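What you see is the complex with one protein chain gone and the rest in place.
Letters are used for the chains, namely A and B, taken in the order the chains are written, and counting of residues starts over at 1 for each.
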Amino acid sequence: MSNNSSKDSSEINKIWYYFRRKKLAMAGLVIVAMIFIMAVFAPLLAPHDPHSITRHRFEAPGTADHVLGTDNMGRDILSRVIWGARVSLLVGILASVTGTIIGITLGAVSGYFGGWVDNLLMRITELFMTIPRFVLALVVISFFGTGINRLILVIGFLSWPGMARIVRSEYLTHKSHPYVESGRVIGMSDWRLIFIEILPNVMPQVVVVATLDIATAILLEAGLGFFGLGDPNLVSWGGMLSLAQGYLRRAWWMSVFPGLAISLAVLSFNLVGDGLNEATNPRLQSEGFNTAESKLSGGKT
Amino acid sequence: MSKKGEGRSLGQYALLRIAQALPLIIAIIIINFLLINLAPGDPVTALIGEFPVPQEYVEEMRANFGLDQNIAVRLVRYLGNVLRGDLGFSFNYRVPVLDLVLNRLGRTIILMISAITFASIVGISLGVAAAKWRNSFIDNFAVAFATIGYSIPVFWSGQILILIFAIWLGWLPSGGLQSIRGDYFGWALIVDRARHMILPMLALSLRYMALTTRLTRSSLLETLNSDFILAAKSRGVKSRGILWNHGLRNAAMPIITVVGFHFTFMVAGSALVETVFGWPGIGRLLYTSITARDFPVLLGILLVVSVAVILVTLITDLLYAFVDPRVTYD
Partner (left out) sequence: MKKIDAYDDYILKIKDLVTEIKIPGQIIKPVEIENFLIPEGKIVGLAGESGSGKTMTAYSILDLFPTTAARVREGQILFKDKDLRGLSGNSLRKIRGQEIGMVFQDFSKIFNPVIKIGKQLKEELTAHGIKNQQERIARALDEVGLARDVADRYPHGLSGGMLQRVGIVAALICNPSLVIADEPTTALDVTIQAQILDLLKDLQAEKDFSLLLITHDLGVIADICDYVYIMYTGKIVEVGDVYEIYEAPKHPYTKGLLKGAFSMQGEEKSIKRPIKGSIPSLSELPQGCRFHPRCPEVMERCREQEPPFFNQEVACWLYEN
């Protein structure tokens, strides 16, 4: 096993080596880190209580006390943006994790066993890809009521199909590799092969998709918040935009700053995901040179 | 691989794909049914909404839905009702749900079609330019636009468009279907409505445009890199011909697939954009029905929209089969 883990760490080093070279991906990583810091240290970083209502209503940005201005109830926008990072990150990450667990399980079983199991599971996947998940999420949350746990579960349960498909195709190629065949020969159980032998080799792809799924989950959560279905007890960027909608003429800053925050968060996770994708996929690593070489040698056999 | 015409014809293939779409539609109706049954409290609430309705009506709904029967009977009844077009009654609007939804559908479709058209024209042109002049300024711009545009939530881009074009510049109306006080007829009415549609259309198209730009660029680059392009050049074919006849034609296929595949984006986007701009389509109806807790309408929208997505997927599949002679219609 020590052999195995050293192989893993060298794999991670290699991915990191390529990832580090991509300026945009690194920029994304820096923004992600900043949002993390904002979320974790919100109570220390926020200059005001995000919920405290004051009589400084609709104060424009730029004052010493309220750098990004105040909203219709005199609450400090900067503090609310900082606290909002908590909900976005929490929902984004946990929903993506939920979706990933479901996606890996279904995709692995589907790809590994094939046959009617695969057929059935892929039909279900197709169904879930077809249903407009934003609308379904809206309906489910209106029925069952909101709250951060429900948001995480609903978004998570609606975001596994992409993961399942990719994991399935990875398992399809891996299951005929010699290491799996020999595992089968020495009598390893299917479950051991699926979750202990093959899974680590599929992880790079899983991490890429999971990262991109965080971005989508953040967008979805913001959309639900905008529809007034966010957790009413927590500050969320989507909810801030929902509120801003009514005061666009009066207070542009109520819309601009939370919107920027969502966009930056989504952008940064997308950049990191794209960067990871290129770093884990050797075919994309240095477009031009590698393809040139493989093409030239491939042309004459 | 069989030659086109030897296996199934395109018409037969279309029938087959329609047959495959039917179980999906049934499955979606079943999901709706499960939602009603799993809803907390009395399932009748999910059928009526939270309105003070006469007790007789509640009892009638109970019987009609078969709440006193076992679940299998209920499911069959529900399927029957839905297939007959009975999606329930909206107490908020005092009309049958299906009428309400179909009535709003047209406006949403107009918004979506104009957004998709606009996004495709701009996105494909930008993607082609980027691939043609690779690593130039326009390429960098296209890549940046595609990355950023894909990350901005549509409702925020809607608000920003209102701030810039309606509030600060005052060029365009900030929302609604048409001018409230305007008494327009004929041509003037069309112009007035078009002016109201510009901003929502822009907001809705942004994300799609980013997606199309990115896809066109990468797909075209890959095509232009393929062996048959080199071979065509070796035969002396002009580079303009190569770009248009070979490059774009082949690049179009992945674009068709993905654009169809991401149609659900557009559904979500439309709901949000309509809310931002007060555009009286399905999305706006969704928002008001959530606020009013008008559950039959919510379920009706979910059903209609899901069926629409299935149809769009079907159409893109057929379009693909039509464009690509290699598809063997299995």
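Everything below uses one rule, namely that contacts are C-beta pairs under 8 Å (C-beta built on N, C-alpha and C of every residue); 3 or more make two chains touch, one makes a residue touch a chain.
Keep in mind that this is a model prediction, so the values were computed, not measured.
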Q. Looking at the whole complex, which of B:109, B:138, B:198 or B:237 touches the chain that is not displayed?
A. B:237
(Q) So one chain is hidden, and I want to know which residue out of B:32, B:114, B:213 or B:250 touches that hidden chain in the complete assembly. (A) B:250
Q | Hidden partner chain, residues of chain B it touches | A | 1, 3-4, 225-228, 230-238, 241, 245-246, 249-250, 253, 323-326
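The working rule: only the chains that are shown with their structure count from here on.
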(Q) Roughly how far is chain A from chain B, centre to centre by C-alpha average, rounded to an integer in Å? (A) 23
Q) Across the complex, what residues on chain A touch chain B? A) 24, 123, 126-127, 129-136, 138-140, 142-145, 215, 219, 222-223, 226-229, 238, 241, 244-245, 248-249, 252, 255-256, 259, 262-263, 266-267, 270-271, 274, 291
Q. Residues of chain B touching chain A in their complex?
A. 23-24, 27-28, 31, 35, 39-40, 46, 147-148, 150-153, 155-156, 159-160, 162-163, 167, 174, 225, 261, 264, 267-268, 271-272, 275-276, 286-287, 290-291, 293, 295, 298-299, 301-302, 305-306, 309-310, 313
